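Apart from one protein chain that is not included, each protein chain of the complex appears where it belongs.
For reference, chains read A and B in written order, and residue numbers begin at 1 within each chain.
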Amino acid sequence: MKPAPFEYVTAETTEAAVAALERFEGNARCLAGGQSLVPLLNMRLLRPAAVIDLNRLSGLDHVTVDDGRVRVGALVRYSTLETSALVAERIPLLARAVPFVGDRQIRNRGTLGGALCHADPAGEMALAAVTLGASLRAVGPDGVREVPADDFFQGPYTTALAPAEVLTEVAFLDGRGAVAAVAEHARRHGDFAIVAIAAAGLPGPGDSWRWVRIGLGGVAPRPLYAARASALLAGTRLEPKAVRAAAEACLADADPASDIRASAEYRRHLIPVFVERVLAELRERRRGGTR
Amino acid sequence: MDKLPWVGVSVKRKEDERLLRGAGRFLDDLDDTVALHAAIGRCPYPHARIRGIDPGGALEMAGVEAVLLGRDVVARTEPTNVLRPFPGAATTAYYAMAHPVARYEGEPVVAVAARDRYEAEDALERIAIDWEPLPHVVDAEEALRSGSPLLFDQVPSNLLAASTVKAGDPDAAFRQAAAVVKGKLRINRVTGLPIETRGLLARYSDQTRTLEVWSSTQTPHLVRAQLAHVLRMAESDIRVIAPDVGGGFGIKMCVYPEDVVVCLLAIDIGRPVKWVEDRVEHFRGCTHAREAVHELELAGSADGTLTALRDRYVIDAGAYNSPFGPPMLTNLMLPGPYRLRDGEIERRVALTNKVPVGPYRGYGQPESNFVREVLLDRLARKLGQDPADLRRKNLLRPDELPFQNLTGATYDSGDYVRCLDLALSRVGYDEVRAGQAAWRREHRYVGVGVSCYAEFTGYPSSAFLGRTGAGFGAYESVTIRMDRAGRAAIYTGVSTFGQGMETTFAQVCASSLGLEPADITIYGGDSRGTPYSVGGFASRTMIAGAGAIATATGEIRAKMLRLAGHLLGVAPEHLEVAAGVVRRTDDPSVQLSIREVSEAAFLGHRLPPGDDPGLEATAYHDPPASAFGYGSVAARVEVDPRSGAFDLQRYVLVHDCGTQVNPMIVEGQIHGGIAQGLAAALFEELQYDRDTGQLVNGTLVDYFAPSAADLPRFELDHLETPAPATSLGVKGVGEGGTIGAAAAVANAIGDALAPFGVELDRLPITAESVWRALEAARSRPAAAVN
Partner (left out) sequence: MSSRHRIRVTVNGRAYERDVQGRRLLVDFLRHDLGLYGTHVGCEQGVCGACTVLLDGQVVKSCLMLAPQADGRTLTTVEGLAGRGELHPVQEAFREAHGLQCGYCTPGFLLSAVALADRGVVLEGKSLRAELAGNLCRCTGYQNIVEAVERYLRQTVGSRRG
């Protein structure tokens, strides 16, 4: 179980990475954290002509706030997201989602951009990005473009990136004041989610919520922003009736499949259970002031 | 024997320092600067014929030294013999490479030796194989139906072996029963999954025509015997060495096809060849374990007496009788630690297009425990009794032991009821019972489950194994050699794979020779220079090994006494061996140090008449009987009835493994057994796709081996009833932890969800399977709920 031969290329700038991708005409893979890519190389399930190492790219490991947006470089590692005070304050959902990812070693290497480009339908980073309506910046031979998260994920392990494009940055709306929660069921600690439900909301007057956004992971070929459920919850107090309606709307959006971890039937069963759970946690966190 | 000062002491392990420093030497750590590296090509189909194979592309590659094909292997070797065959089992010629028909996904079909593993794998991809897929079957019950695809022409209906045992009059007991419970219960296919995979380094000398083999194995001598048979060589021309072994658990105890392949490559090329199994190969090349389907019935009388058992079960053996063979103890231990005399058990062993099944920690006992104990709870519910009370009523009492169970095992000693009661009190059984109603009103579903076992450890005798057709004996052996400095070395064929044998052997030896464990060096795992050995498995190493050490040290001690007596001018019968000295029993000031006695023995200048120089002995010990450990598990869970998820809150095991040589190591063995028991019970399952016949989850990513975060803290307690038949009174301890795990958790969940009438009948137990059982219970007519 050793990788097939490939050319290892280090890119020191985004432009160099794009040029290298062009040179190998779609038969190259970018290496960021490598925590999903390298096992596939080892098993020879992927056999690219070249592996382009992005880890020496400078300037893609930032977390900054500007103009109502929080910009996170594609090479920011999970462990940074986990400990960043800025992330905890401005993108609390991302902070809540990170501990569900893999294990300590994986979080030390894996990157936000790598996770998004891997596009695992059960991936927590992709789930957070669609739930929060993040915008993804891609740099390619024709320049820079912004792709809404909802358009970025096209199916299992498939993204909207063109063969020579590199994901450089993810912009989240500044979520200061928002409360966030993630509820997830997995076969074992840190394993891929069978069902992952993410929710973020901004407290409004009284017990009401100005807005709530819900996302669904592991229950469709790609992570879903549950638009109807989110709309149903805006302005409510997350009272039982509203929660039930949202759970039903989520279920209607889902299209789960069966795999080694769970059957489609069980995933469907879990969706409303976990929507209720995540919204209960949201209320709980607001009350407890733990965001 | 005198008092044994080091037996029963938690001595820190002798193995640890090298392992902690990263200085252990495992198979892949052996010097590989000159070795070639093998990679093995495997059948991608569950069943297929090789129409043609063209290795040309590989041979042209730089760095490739040889390609080995199945047809050459079949011509040059014998099929592997089965060390522990089922009586009457059909022959399934298992060659080291399939030719022309491969019968499971992963069966070796071609091999390459190259400069390094990377290049060897590159070369494999250049070998063109023309496959003709054949019909397959991957379900054991389906395999036995007429019309199913056959694996071997000479094995009709894929039935490898069948047998029935009957004792007493079960038919009458079932007729007269106040209650009968039945269940169809499924045991999952799992594997032992040592963190170190298998591997082999082989070196052949053209000059001496001898083969040296380093193998990550639990049984170097048995591997040598099997290699000699398969390679048509003399055993004396083969040396097998087990270096440090990174876990065994039963799956590293025989020759595997790849071992033979690597030896053939080394012989052909005349250079050392190394092969290290990778994890993808491991799931497809290393024996699987346990898969079975039971149809079990229990009969009970109105007062809660268990009166009879009837079981009809199928073991899924995979595609061949593996070189050791599938598990044998399901039958023997199915009656459990209960007063049960009437029963009938029909066992069928089916061939399927899957990886062959072999031994794994427990060897049939976790299987029989799960099916029996789960049904016992159903029987209790049906009779309106508490499951713990029902067990207490039927457990054998100390004055009833020894007791021969209905399948012929003779339980030797212990207090089964006290063991159960300790477990119940430790887990807070009564408190849970008292609190359950109130919790349920708050929609909290807390349950407690128990499971009791008696455990077969060691083998009754070599003669017993001979009668059952085994290819090995029950004994173990050692050579113990003192040196001039008064230290001792033990030469043993047993290898070291985590069980702490270097330490426990040293404790027993030191105790007998007046030394300290630090004075003892263990040379293990090398077939050269060690007496014929069976190896480390069947919870037998200490049972048989301690006996051999006792005999050998007894001889050495007697000679030390003669020597010292001669030197001191005292009759040997007035001398004794104590810490570091030989001294007069009535006047300890008259003494010689063991160092002085040893010096005298090796100088040979002043020996007693009739004695030769030297101070060493070789001894074999064949235990006169098995030893029976036993235990009771009590588990407490809380279940979320919406998702089926459950939290294993408490896990208590009270057990009796007789005399404990090293209590620290005993606890470690039990911890590890429990973890593997729970891993198989709650997480792991090797799944095959019915349509494609492929192993669906043959990676560590998809085989859900639990981490520390997935398991609870275990709580242990011990009873210590010395085994009557073994030296020191030891009973085996390596496997016991696995046995009761699945049933205890299943029963706890069943108890928590008793208001719903949930019945769990398959492993592993997952949140989804609990949810399914809940759904099934909800859709069952109320009358059918027991």
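Here is the rule we go by: contacts are C-beta pairs under 8 Å (C-beta built on N, C-alpha and C of every residue); 3 or more make two chains touch, one makes a residue touch a chain.
Since we're looking at a predicted model, the values are computed, not measured.
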In the full complex, displayed partners of the excluded chain: A, B
Options B:65, B:139 or B:244, residue touching the unrepresented chain: B:244
For chain A, residues in touch with the removed chain: 1-10, 31, 34-35, 38-39, 41-43, 51, 53, 55, 79, 102-106, 108-109, 189-190
Contacts of chain B with the absent chain, listed as residue ranges: 12-13, 15-26, 28-29, 32, 118, 192-197, 244-249, 276, 278-279, 497-500, 664-665, 667-668, 671-676, 699-701, 705, 707-711, 713-714, 737
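Definition applied: only the chains that are shown with their structure count from here on.
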Chain centre separation in whole Å, for chain B relative to chain A (CA means): 43
Of all residues in chain B, those that touch chain A in their complex: 117-118, 121-122, 125, 278-281, 642-643, 645, 683, 687, 696-697, 699, 701-702, 704, 706-707, 709-710, 766-768, 771-772
Contact footprint of chain B on chain A as seen in their complex: 1-5, 39, 43-44, 103, 185, 187-191, 260, 262-263, 266, 269-270, 273-274
